[in-house]
Structure formats: structure tokens, C-alpha cells
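The complex is shown incomplete by one protein chain, all other protein chains being positioned as in the whole.
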Amino acid sequence: MIRLAALSVALLLCGCGVEPWVKPYERANLADPIMSFDPNPVSSAYRRHVFEAREAARGAEGGEGGGCGCN
Amino acid sequence: MEQLRRGSVFARTCALIVSLAVCAASQAVEVSGAAPDFTLKSAGGENLKLAELRGQVVLVNFWASWCGPCRQEMPLLDQIYGQYKALGFTVLGVNVDEDVAQANMLLKKVQVSFPVVYDSANKVSELYRVSGMPTTVIIDRDGNMRYRHEGYLPGYEDTYQQQVRTLLMQRTSAR
Partner (left out) sequence: MAAISRRQWLLAAVTMACSLSLLAAVLPPERFDTLLHYYHGGGIDISGPSLLLRKGLGQSASISANYYVDAISSASIDVITSATPYHERRVETDIGFDYLRDKVTMGVDVKRSEENDYDANTIGFNIARDMFGDLTTVSLGYRHSRDTVGKRDQPDFSEHVRRRNYALGLSQILSRNLVVNLNWETITDEGYLNNPYRSVRYVDSSSPIGYSYQPEVYPNTRDSNAVALRANYYLPYRAALHAEYRFYTDSWGIRANNYEIGYTQPTRDRWTFDLTYRRYGQTQADFYSDLFPQIDAQNFLARDKELSTFTDHAIGVTASYELAAARWGPIDRGSVNFSYEYIRFDYGNFRDISQSGFLPGEEPLYGFSADVLQLYLSLWY
């Protein structure tokens, strides 16, 4: 519990001040649609279903984040 | 046992999120200080120097071709430009694309009449500490930064208008 508190305080103090090492104007490549985790949701949902219906494993699918970071 | 472990992990995650909750950033602030000067090549071909615009109210807008909200905002900035340019106002679009061709492709689709310059080396973005896309800085007739906006949401253009009007009514202190 103490470790958690220390971590939280540390993040509080330096987390807000973390200088992004990728500047917002350097995100051109990350904003490219080919770098999206899920550019075609209808197709990927179908593909996930094909595997999930035949395999025992389920979960932890999908991904988000990256992108242009605008706004 | 397994459930207990999973439960406490989530409790810890919540606590972490609470601690991060205090991180706040404002989107529209009043700023002060002289606007750092710069010279960049414009879309028209000639070099444009910010200091030469002294005497006018300048709205500097940092944008990129890959930035959705930037694309939304530009036609609205063009409208404000058309409305107030006769009163001593200009918009200066600073494009931050490393590949200028990308910027030009967008400019063909989203045609604007205000001057656009290319900051492909990102020196001016660094100078102005751009920390969000888009970023808009409004500079008064004396060359001082007065307002700063990060991001764009519909409705911001009304705030820009109000702020530009306020600055237009202030006379330059130079005689």
C-alpha cells in the first residue's frame, strides 16, 4: 500500500510534467491510417469471430491508441 | 485467492487513475510576452517574417495535413480573416508537415486566402512550444502574445473572433 502511495505521488509530481518525447507535430507517421490498430472494424470483427468460434481462447482482442493525438 | 488478486489489481489501477486525475491542462489561456520572431518560406514562394506584421493583429495557427481538427478549423479561420483583414488583422498558417507536398495537397482541397508558411524543420513549433495540434496563438499589434489555444472544437472560432475584436480595438503603443 505504501509502495502504491509512493508511486502515485511520484507520478503526480512528475507525471503531469512529463515532456512528451514525441512532439505533437512529429506524429505524421503515427497518424497514417496504415498505423492504425483497427482501420477496418467490420472486417476485423468478422475475422475475430471466425477464430473465436473455433478456438478456446477469447479476450484481449482489439487495440486503440496511437494516431494523431489531436485535441 | 485468484479473485482476491485480480480484485486488488483493479483497485490499484483505480488509485493510479485518481492520482493522474490531477493532471490538468488548459485549452485556452491568456499569455504574455513578446512573440518569438521567425522567418519562414511561404506558399507564395517569398520569405515571411513575423516582425514585419507588427501593427497588425496576427493569429498564428499551427496545422498539419494529417490533423483532422486542423482541417476542420482552417475554413473557419479563413472566414475570420476575410471579415477583419481590412481592420489590420491577418491569419498566419504555419504548416508543420515534414513533407511539404502533403501540405500542398491539402491546400488544394481546403483553399484558404490567408498566408501559409512552411515550418518543415519544426524550429518554429519548438520555439512556440507547440504541445497540441492544432495550436493557435493570437498576437496583438505590439507583437506580444495574448491568447493561446490548444486543440480545436467547434465553437472555438467564436472565441477567436471575440479575442481578435478585443485586440483590434487596442491601439498600438508605438507612436
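Note that the chains take the letters A and B in the order they are written out, and that residue 1 is the start of every chain.
Assume a contact is a pair of C-beta atoms (placed from the backbone, for glycine too) under 8 Å apart; a residue touches a chain by one contact, two chains touch by 3 or more.
Just so it is clear, the model here is predicted, and its values are computed rather than measured.
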Residues in chain A touching the chain absent from view: 15, 18-22, 24, 26-27, 29-30, 32, 34-37, 40-43, 45-47, 50-51, 54-71
Interface with the undisplayed chain - residues on chain B: 2-3, 6-7, 10-11, 13-14, 17-18, 20-21, 23-28, 68-69, 109, 131-132, 150-151, 153-154
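Methods note: only the chains that are shown with their structure count from here on.
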Inter-centroid spacing, chain B versus chain A (mean Cα positions, whole Å): 26
List of chain A residues in touch with chain B within their complex: 4, 7-9, 11-12, 15-16, 20, 23-28, 31-32, 68-71
Chain A-touching residues of chain B, taken from the complex the two chains share: 12, 15-16, 18-20, 22-24, 62, 64-70, 96-99, 102, 122, 125-126, 130-135, 151-153
